[in-house]
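The structure follows.
Every protein chain except one is present and positioned as in the full complex.
Entry: chain A
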Amino acid sequence: MDLSELERDNTGRCRLNSPVPSVCRKEPCVLGVDEAGRGPVLGPMVYAICYCPLSRLADLEALKVADSKTLSESERHRLFAKMEEDGDFVGWALDVLSPNLISTSMLGRVKYNLNSLSHDTATGLMQYALDQGVKVAQTDKEPALGFMTKSEEMDGQLVFVDTVGPPETYQERLQQRFPGVEVTVKAKADALYPVVSAASICAKVARDQAVKNWKFVEKLQDLDTDYGSGYPNDPKTKAWLREHVDPVFGFPQFVRFSWRTAQSILEKEAEDVTWEDSQTGDQEGLRRIKSYFSEGPRPRLPHRYFQERGLESATIL
């Protein structure tokens, strides 16, 4: 898999895709959505879609695609290579979300949680497929009078999604976004539907390769890349995190700062940082009620001109 675009800049997100097979623009297709690398504290999360004409679904099944978690790394590679060979009827697209993007989203002033990020990424990939003319969906008819009738044309226009969070609300959300598509959101969809299995293989192959060839943004020397599985409960991963703490900067961007594991290591091993939106214990504006009755001199504040500019006279050096 060619991840050179990601390797050029892995601080944001990166969309990769196969050419769209021309048959997928003509015939109704089935499309699967899955992700890899949602849990790990290290590296990117990869979202993938995979699609093929309904008439060729049996050929995709014949490749014996299965849930990527049940396959060995070499089997996944072999299957992905087969899908590439079958590029005349199988298409895929990926969205690689860098750990930096995940951290900054989740730690934003307005929290953008991982579920919402996942849902939006999946939606974005589905929209991409539609924009490319993949015939997954969308009847030509506008829904009249606010209700949809399942028309004959929509038969076979199916999307299967492996769930993130409760499948019901996720399905509702996607269904609203794509009213012309019949969306099925299910737990373990990657084991139930071959097209989702295929998507899970694409995602997992990309995630493994991205982690293996990760180009650290930081200029760190003698960096050992023996970080285990990347999952927070892996002792090897924990040990790697502890060894790579910088007291000021924390971790390299390869680490998801928003993960509990990363945060608790920083609390112990790195210097404290306060932000303008950090929670502070004492509100300086609030004084003890007794202070209003005491005769003592009120603390003299500098003129507003200086307060507004954050200027204070230096009394100690």
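Heads up, the rule we're going with is that a contact is a pair of C-beta atoms (placed from the backbone, for glycine too) under 8 Å apart; a residue touches a chain by one contact, two chains touch by 3 or more; residues count from 1.
By definition in this document, contacts and distances are computed from a predicted model.
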Per UniProt record, name of the chain withheld from view ["Large ribosomal subunit protein mL49", "Ribonuclease H2 subunit C", "Coatomer subunit gamma" or "Exosome complex exonuclease RRP44 homolog A"]: "Ribonuclease H2 subunit C"
Residue of A:G39, A:G87 or A:G108 in touch with the missing chain, whole complex considered: A:G108
Among A:D9, A:E73 or A:D88, the residue in touch with the chain that has been omitted: A:D9
Contact with the hidden chain (one of A:A62, A:A81, A:A239 or A:L311): A:L311
Residues of chain A (touch criterion as defined above) contacting the omitted chain: 9, 11, 100, 103-104, 106-109, 217-220, 246-250, 252-253, 256-258, 262, 266, 271-277, 306, 308-317
